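A single protein chain has been omitted; all remaining protein chains appear in their positions.
For chain A:
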Amino acid sequence: MTTLLQLNHVSKHYGNDTKALSDVNFSVKEGEFVSIIGPSGAGKSTLLRCINRMVDANSGEIIFDNVDIAGLGKKDLKKARTKIGMIFQHYNLVNRLSVIENVLHGRLGFKSTLAGALGLYTEEEKRQALQILGVLGLQEQIYKRSDQLSGGQKQRVGIARALIQNPKMLLCDEPIASLDPNASKIIMDHLKNISASMGITVLVNLHQVEVALKYSDRIIGVNKGSLIFDGPPNEITAEIIEAIYGSEAGDLMFDLGGQYAG
């Protein structure tokens, strides 16, 4: 499989002394499911946002699909962003609009200024939106206002909005941090399914180590802005968890032994 994303020496600091990322290097192959784990404030969100330049890195190369994202101008950056879907912890939907309208927002990056401003979507785009909503089990909710949905349903709308971009990669920033275990499982299963059946690369920030162990092809451990671990889930040991989270693995609320159960 070819390499889709490659980060070389990426660093980011806020102000003068708050280092968010220091010299991060890793690569992701096409179709891979990669989880990024680490304590709060470790720089997981910043790392994810540097990839689509929602946050600008201070130095380093971010090569996605053979293009250095870090060096792109405004117009090319927008074009690159259409190939990267993003999913947020708080779903970031327009609450007063219907589900279908929110999904179609994923097509705005492909539109001219006028068509985008007026929200003119083609028949084909609408059909694709309905199809994606069907796959995600939201066919009953199509015309509902987004604020009438449950958290899990909102997140599925978020996924649909990302999928309609026909992206090569999905960036998911804590997609299940605000969801109950049931909804979390549904969301993670959908993400895994997307990666497996559509061949879309998925990069997920996670708080839950056991979820990362269960779903990922590869895990990246981050602490204080540096990469601590990069490898498959079965290489994770108690010592590595301790290095990532800075505490005894025994004190954490999960069971390493169960990692192959799912």
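A few comments on the model shown:
As a working rule, contacts are C-beta pairs under 8 Å (C-beta built on N, C-alpha and C of every residue); 3 or more make two chains touch, one makes a residue touch a chain; residues count from 1.
One rule holds for everything that comes next: contacts and distances are computed from a predicted model.
Not shown: a single chain whose UniProt protein name, out of "ABC transporter permease subunit", "Na+/H+ antiporter subunit C", "4Fe-4S ferredoxin-type domain-containing protein" or "Ferritin-like protein", is "ABC transporter permease subunit".
Among the residues A:12, A:161 or A:218, only A:161 touches the chain that is left out of the figure.
Among A:2, A:40, A:113 or A:182, the one in contact with the hidden chain is A:113.
The omitted chain makes contact with just one of the residues A:12, A:44 or A:105: A:105.
On the side of chain A, touch with the chain left out of the figure occurs at residues 52, 54, 77-82, 84-86, 88, 90, 92-97, 105-106, 108-111, 113, 116-119, 158, 161-162, 165, 171.
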